[in-house]
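A single protein chain has been omitted; all remaining protein chains appear in their positions.
Chain lettering (A and B) follows the sequence in which the chains are written, and residue indices restart at 1 in each chain.
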Amino acid sequence: MTAVLAATIFATVTAGVYLAMSRDVFRCVIGLALLGAAANLVLFAAGRLVSPLPAVVPVGEILLTDAANPLPQALVLTAIVIGFALVCYSLVLLLRLMRDARTDDALALRYAEPRPDDPVKPPASAADCDVAWPPEDRA
Amino acid sequence: MRSRVIILEAAAGPLYLLILAASVWVLLRGHNEPGGGFIGGLIAVSASILWAVARGSDAARQRLPLRDPLILGATGVLLAALSGVPALLLGDAYLTHLWATLPLGFTDLKVSTVLLFDLGVYLCVWGALAGYALALLAVDDEAAASGGER
Partner (left out) sequence: MSALVAAPVLVPLATVVLTTLASRRPTLQQVVSFVGALIFLACAVALVASAAIDQPARTAFGSWVAPYGIEFHLDRVGAALVLITALMGAVSLLFLASDADAGPRHPLLLPLVHGVLAGVGGAFSTADLFNLYVWFEVMLICALGLFAIGGRLDQLDASFKYLVLNLLGTLLLLIAIGAVYGATGHLNFGALAEAAPALSPGLSTALLTALLLAFLIKAGSFPLYAWLPASYHTLPAPVLALFAGLLTKVGVYAVLRTVGDVFAPAPDVVMEALGWIAAATMLFGVLGAAYHWDMRRILAFHIVSQIGFILLAVALAGEAGNAATLFYTVHHIIVKANLFLIAAMIWRLTGSYDLRRIGGLYRLRPALGLLFLVPALSLVGIPPLSGFWAKLMVLQEALAQGRYAWAALALAVSVLTLYSMVKIWMEAFWKRHPDDRWQPPAATRLAPAWAATLGLAALTLVISLYPQWLLAYAQAAARTLGG
């Protein structure tokens, strides 16, 4: 069973890394989501695969016996919720980014970089610099 | 102008209440069995999404308690945070939960700070995810209204 889980993790990581390295930003995010799923499986595997029984104390009992390790389940649940929130955020971000930038190519997303036509060396004459007042934040 | 689906609109009214009732049942069941605030909140979100599909995002937002997903979520976190305070007053660590039984005459009502915490989680999940989903659906509505692809 452990071997199957390991193979699953391997396949998920492979797919995730392949997609995450894509230039297509949407694939990139899907790849990271897959990597998140793989990380959750690793957490799950860390608790050992011993029992398929749910970690719920039966009615009338006090102790949990023969059940799965509840701690990795709690960890995975937390990680799933957080990962879910991040994927939600990334999808909205991508929607806006792709709408505003009109591209989904990661290499074309250079809006936070210095302008390629900027004169690299000083002194730049004031005429080159279109100093406007009040200034736009992005000169 | 969004197209209307009369059957869905008609069915949404009773379904909304039914789904909410189911979500509350799951919330309360979580005390001793699988279930709880998180799952219950997710089910409640599905009710809001149903309403949004049937009547539009704005209508669904108006139907939320407190009429604002953000405020609803924050209220949920507030309730969850407050559930830990009684323990602090008694000198225990924060979030140490307390249980009590209220005799009502005909039956004993069990109350606990855990229930308050779970209710907080329920409202928080409902507010946060409904806000997210409704905003996404509204994007779709805008696109339909402007008539273009984007």
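Assume a contact is a pair of C-beta atoms (placed from the backbone, for glycine too) under 8 Å apart; a residue touches a chain by one contact, two chains touch by 3 or more.
These numbers were taken from a predicted model, which means no experiment stands behind them.
Of B:A59, B:L78 or B:V111, which one is in contact with the hidden chain?
The one listed residue touching the chain not shown is B:L78.
Just one of B:V5, B:A21 or B:L70 touches the chain that is missing; which is it?
Touches the omitted chain: B:L70.
If the hidden chain were put back, which residues of subunit B would touch it?
70-71, 73-75, 77-78, 81, 84, 87-88, 92-97
Using the document's contact rule, name the residues of subunit A that touch the chain not shown here.
20, 25, 28-29, 32, 35-36, 38-40, 42-43, 45-48, 71-72, 75, 78-79, 82, 85-86, 89-90, 93-94, 96-97, 100-101, 109-114, 119, 122-126, 129, 131-135, 137-139
By our rule, only the chains that are shown with their structure count from here on.
For subunit A, which residues are in contact with subunit B within the complex?
By the definition above, subunit A touches subunit B via 54, 56, 59, 81, 88, 91-92, 95, 99.
Quick one: which bits of subunit B touch subunit A in the complex? Just the residue numbers, please.
32-34, 38, 132, 135-136, 139, 150
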